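Just one protein chain is left out here, and the rest sit where they should.
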Amino acid sequence: EFVARVSGIATMCKLPFQETADGLDAAFVGVPIDTGTSNRPGARFGPRHIRAESSMLRSFNGWTRAAPYESLRVADIGDINVNLFDLKDTCKKIREGYRKIVATGCIPLTLGGDHTIAYPILQAVAERHGPVGLIHVDAHADTSDVILGEKIGHGTPFRRCVDEGLLDCKRVVQIGLRGPSYSPDNYEWSRAQGFRVVEAVECWHKSLVPLMEEVRSQIGTGPVYLSFDIDSLDPAYAPGTGTPEIAGLTPIQGLEIIRGCRGLNLVGCDLVEVSPAYDTTGNTALTGANLLFEMLCVLPKVKYY
Amino acid sequence: EFVARVSGIATMCKLPFQETADGLDAAFVGVPIDTGTSNRPGARFGPRHIRAESSMLRSFNGWTRAAPYESLRVADIGDINVNLFDLKDTCKKIREGYRKIVATGCIPLTLGGDHTIAYPILQAVAERHGPVGLIHVDAHADTSDVILGEKIGHGTPFRRCVDEGLLDCKRVVQIGLRGPSYSPDNYEWSRAQGFRVVEAVECWHKSLVPLMEEVRSQIGTGPVYLSFDIDSLDPAYAPGTGTPEIAGLTPIQGLEIIRGCRGLNLVGCDLVEVSPAYDTTGNTALTGANLLFEMLCVLPKVKYY
Amino acid sequence: EFVARVSGIATMCKLPFQETADGLDAAFVGVPIDTGTSNRPGARFGPRHIRAESSMLRSFNGWTRAAPYESLRVADIGDINVNLFDLKDTCKKIREGYRKIVATGCIPLTLGGDHTIAYPILQAVAERHGPVGLIHVDAHADTSDVILGEKIGHGTPFRRCVDEGLLDCKRVVQIGLRGPSYSPDNYEWSRAQGFRVVEAVECWHKSLVPLMEEVRSQIGTGPVYLSFDIDSLDPAYAPGTGTPEIAGLTPIQGLEIIRGCRGLNLVGCDLVEVSPAYDTTGNTALTGANLLFEMLCVLPKVKYY
Amino acid sequence: EFVARVSGIATMCKLPFQETADGLDAAFVGVPIDTGTSNRPGARFGPRHIRAESSMLRSFNGWTRAAPYESLRVADIGDINVNLFDLKDTCKKIREGYRKIVATGCIPLTLGGDHTIAYPILQAVAERHGPVGLIHVDAHADTSDVILGEKIGHGTPFRRCVDEGLLDCKRVVQIGLRGPSYSPDNYEWSRAQGFRVVEAVECWHKSLVPLMEEVRSQIGTGPVYLSFDIDSLDPAYAPGTGTPEIAGLTPIQGLEIIRGCRGLNLVGCDLVEVSPAYDTTGNTALTGANLLFEMLCVLPKVKYY
Amino acid sequence: EFVARVSGIATMCKLPFQETADGLDAAFVGVPIDTGTSNRPGARFGPRHIRAESSMLRSFNGWTRAAPYESLRVADIGDINVNLFDLKDTCKKIREGYRKIVATGCIPLTLGGDHTIAYPILQAVAERHGPVGLIHVDAHADTSDVILGEKIGHGTPFRRCVDEGLLDCKRVVQIGLRGPSYSPDNYEWSRAQGFRVVEAVECWHKSLVPLMEEVRSQIGTGPVYLSFDIDSLDPAYAPGTGTPEIAGLTPIQGLEIIRGCRGLNLVGCDLVEVSPAYDTTGNTALTGANLLFEMLCVLPKVKYY
Partner (left out) sequence: EFVARVSGIATMCKLPFQETADGLDAAFVGVPIDTGTSNRPGARFGPRHIRAESSMLRSFNGWTRAAPYESLRVADIGDINVNLFDLKDTCKKIREGYRKIVATGCIPLTLGGDHTIAYPILQAVAERHGPVGLIHVDAHADTSDVILGEKIGHGTPFRRCVDEGLLDCKRVVQIGLRGPSYSPDNYEWSRAQGFRVVEAVECWHKSLVPLMEEVRSQIGTGPVYLSFDIDSLDPAYAPGTGTPEIAGLTPIQGLEIIRGCRGLNLVGCDLVEVSPAYDTTGNTALTGANLLFEMLCVLPKVKYY
């Protein structure tokens, strides 16, 4: 029987809810914070709104013919409980929550929350898999050492990850970087670590299919994490975010990037920085929901028709 | 341990979800339709948005000192599946769904949805309890015989109920009626049935505590249903609705009405016509969530400190 | 046959459109300007949005039992063409347009537009009727001599009217005045002319029915014009306006004022300063539409059931 | 004399209004429904808002140098009256209304309304012209057999048209299709009928001028209908719609498609699924108005400078 | 010469900006945080938006005839620099900033920011004046001991103040409290300290002029601080806030409270919790700006005409 899309509790993609990751191949999990945000807040409501808009999604990927639910056991396992008044304590709670998830062998697909969360998630992921490759799609490098005098915030997660040896730096690529900066060369540090940096300007007027071929060969067969900041997209497509930067990627390019990950050994993915208060139509959350579904479709072992 | 309000799946009041009403004293249930709407649609998303905003509610009614969760077993049992393309079939689905709920002895607290739904709900309720009293709070009488040539729509539910003998007409009160009309005396039919009609103009500049004393004595001890159309409130307080009428009730008066129902033999309640697309701040849904919580607090057997 | 409210060209109240006032007892006419506005503009779109929202109105006044369309010949006669780049020329165009309307004996009900328009309208009205009484409902006195160095603007219309002898000053009342001011006593000039000034603070927590009794006796039987600035209402009820002032009138009080005009010799009415860009729900325009309908209902010769 | 664009009753393009299509070569007509919508409603207000925004359009197509009003007699003939509570009855009313329009030889340019309306419109069109070719621009194929158990809805119109032999299937093209789906190959049925399917992914990063050359040769000289669902466009350009899908067409491509229809034997056109409640800036309605004007400019017999 | 209100840098009330409080009797100062917020964030932008909307204010209080700028030297001294990633460090920065301000004898009028800031402000104020009286207008008591496991947050400031002996508890009044709660008696602790608690329900349908007479006599002649949470107002009047509660105070009552403070020895005032992302019309910020201006008007030594 058909069920009206508008009906029912708003879990991600209207999947069943369960409390833990036990028995799952992949799980959607929310991390509702924005206390690592330097400009517009609101990403704490990202998970709730992404879930609401995800009710429009269906079972198959009509474009690519992926059939994720015929291939994997998937559920929505709810949100990490967070401490909105202490960002460092929140990081600890996230790390512990993800330790339990990855311990089961389940691949987490995260609904953010601001980008700070990538740091404790990667702590848990690297604890299990060792240093991982990283495909980081963003307007910003997020590699500052300190932000407003603090080590933890949405501008520093990948610096912290490198500090702690969580990343396999030769297998890191950052795509979509752009915007005004605090120093003349903003991406120097990234390059010095061995990251590949693909500035937005290199993506203008182009399909990213060729780029992703190169990325796949850079990443190889080792474990890799995909971290997708919605602000990598141009604000026309994703106004609902906290630090928009003009002249960004298109959703078409976003899809090319994610679909270009097919075949990689993805061990985790996130979609961060959706801030519903600035998403006047719901379409940024909808875009986030679509991108998360596309991530699910490129996980290892997903069947394609 | 505290759980951040922003965290977790958006069930009503963050209550546990269960599929049926079994074992419950009261249940929140959504009916996501707007296909009975004559002007602005959108009430199909009422249940989803009321649930989202209800995350701000807490365990006790700090004003009245009611402790509903210490008194009753309550859960969110999700939504009725609806047929968005056939309103008559939807009514059938609603009636059948509510038959199952009331059969268990559980009291349904409904998240609408447009006001059409009161008709099939009352069919199920009256099937169990016999003709019931009705406290109907609304800008509109909703007693038209036909609307745009049809018998079923959000302007006709209480006419249909009378047609089918579902109401104990001497124990019916309509509060808040107002606005332009299709005939010079819009409430004549209501009065002819024996309903008490309290026009909005009779409520202006006043506490409704004295009114509710009279209502309680009109209603007596028999079973009674409370149907609260959010458009009874002035559009300043509840802009997110489909047929707003100016110069309406205040939320203060709304609370006075609901709290004035304490002691009655309530067998069901609904809060209808929240249309989120016109609720630019979320505060209409929040108001709806609060009113539903207040209804829960006046159900029979709720303990007060 | 019923016609769906959502269907059809958006004339005022879905009335027939005609090009002139010939043969009409009353006519709705728009004056789409905001070039007399000192703060937020947008009132040029007031007539268009008031018309759109007026589709919800019906034939009778269900509250008061007025039957305007059984009593008067009424139509929408469209808008005055305006010169958006020259406010003084616009005033001339308005004056000439209204001369033609009032020459037929038709009573104009104006959809503004900013309040500047009251000046040229009253020129035309006084040319026909002689100096008229005025019921002016507003947060602001609109009696400045100059505004930003100019004689014409939405802060000066009633000063200009007095300068030109268009008003019968003993038969003028201003209701709802309030807010910060450029001088310690903002209403001194009004009082010096013989106007009655009723500050908002005198209206707080009260029905205005007694006030209107006094007003009717002040106004007597001579011709009187009703000018209603939507910003007289509190911004909670009418956010869609250019110079909102807190702690204003309620729509209930607005209705009491207009209904309190029943029996007066009204020769023209306007509803000004609806600025749709700030009316995120459409409800300010809807309020304006209702108030205009209520004005129609209190015109001379309207039948009541 | 110039007339300010902001002045006057909001007919389509500020054209004269007339009640019937008599004497017209082409007519704008509204069909204000959304009761065939499976997700976000609101398209019932599409005609009203497209008309309002169309006031910005002017007489000539400055880009293509078309002069439609020097070539054709055009008017706005208002809206079909609809039954909001019975979708099947609405379809009947639409079919009958269009029969009368096409009987006069007038070409209808439809302001939707949800996509359900294409079915009864094509019934009337095919009744006059025989099976027609179809250029269908959409994110969705709209060829489901049933939707939520029903035969009639905005996901089924072209299936119904094929069932009834209204289309010349070899002369059908669908452009812009994309998104998650209920089955792995969503467009199989279309292809099986002989339709050409151009998925969105085939349109990415490209001008559609070459595609339209192929389309013109596929369509040939027979009668053809153009049905343009605004959701074919990416939601960045057209957020105001009910079932947005990411990574869609651009308005540039939309113009290329419509302008590429010049020279075809167009017998009717529609622009559907504009849902104003989700169009926070009015720009989706404005885009719809522009696309309708462009359709007018490519009708047979339009003169170009 | 007149200066257009829309012109110029947006300082508070278009006052001159200066870096320190030197030479001032009173100063507007912003504290742009929301990291103490448990639900909707955004109050970090409160100061910026209150300043923008304050451009509508004028020199005199036309209602009360206060002439603050003829009486006091006033300026806008900008914002405290905050650490968005460490709430405790932010509190330290605020305390230090306010120490410098109050050291000059200048009275700070604070533009919040979430309510957490009242705690460090009162630390600085009490350091200078000793334990102070407090007029606290709010929907919430803000006297929790811990919130989400933390001692510092917008639910705890007045508990911390009592812990540190900053308040003269017999001279504390809390006005407007309401809403669901975590325990049956939410205001027990307040009363146990000797605070007067005036619940919202005690304010319904009433002028607060009599209440303020009692408050003035409770407060006496000692130093007193006024802390005004915009959520004390009903969400219809102040939607732009993070934790709205229905059935609150009106702006009229808000003015009665502030004007009722005239004659008291006010040593500081704040207006907190304006969250612009939820203030779709700007009118919450405008209300905040007006209330701050009214606070200025009741400071000691302000002249009245």
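Going by the order they are written in, the chains are A, B, C, D and E; count residues from 1 in each one.
Definition applied: contacts are C-beta pairs under 8 Å (C-beta built on N, C-alpha and C of every residue); 3 or more make two chains touch, one makes a residue touch a chain.
Since the structure is predicted, the reported quantities are computational estimates derived from the model, not experimental observations.
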Looking at the full complex, which residue from A:Gln123, A:Gln174, A:Thr243 or A:Asn290 touches the chain that isn't shown here?
A:Thr243
Name every residue on subunit C in touch with the hidden partner chain.
34-38, 40-42, 44-45, 83-87, 89, 147-150, 152-153, 277-278
Residues of subunit E in contact with the chain not shown:
1, 3-4, 6-11, 17, 30, 32, 44-45, 48, 51-52, 76, 78-84
Can you list, in ascending order, the subunit A residues touching the missing chain?
38-39, 146-149, 178-187, 199-201, 204-205, 234-236, 239-240, 243-247, 278, 280
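As a working rule, only the chains that are shown with their structure count from here on.
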Work out which of B-D, A-D or B-C repeats the contact pattern of A-E, with more than half of the residue-numbered contact pairs in common.
B-D
For subunit A and subunit B, let me know how many angstrom lie between their CA-based centres, rounded off.
41
Distance from subunit E to subunit B - Cα centre to Cα centre, in angstrom
37
Which positions in subunit E touch two or more other chains at once?
38, 147-149, 234, 236, 278, 280
Draw the chains as dots and join the ones that touch; what shape do you get: line, ring, star, complete or other?
other
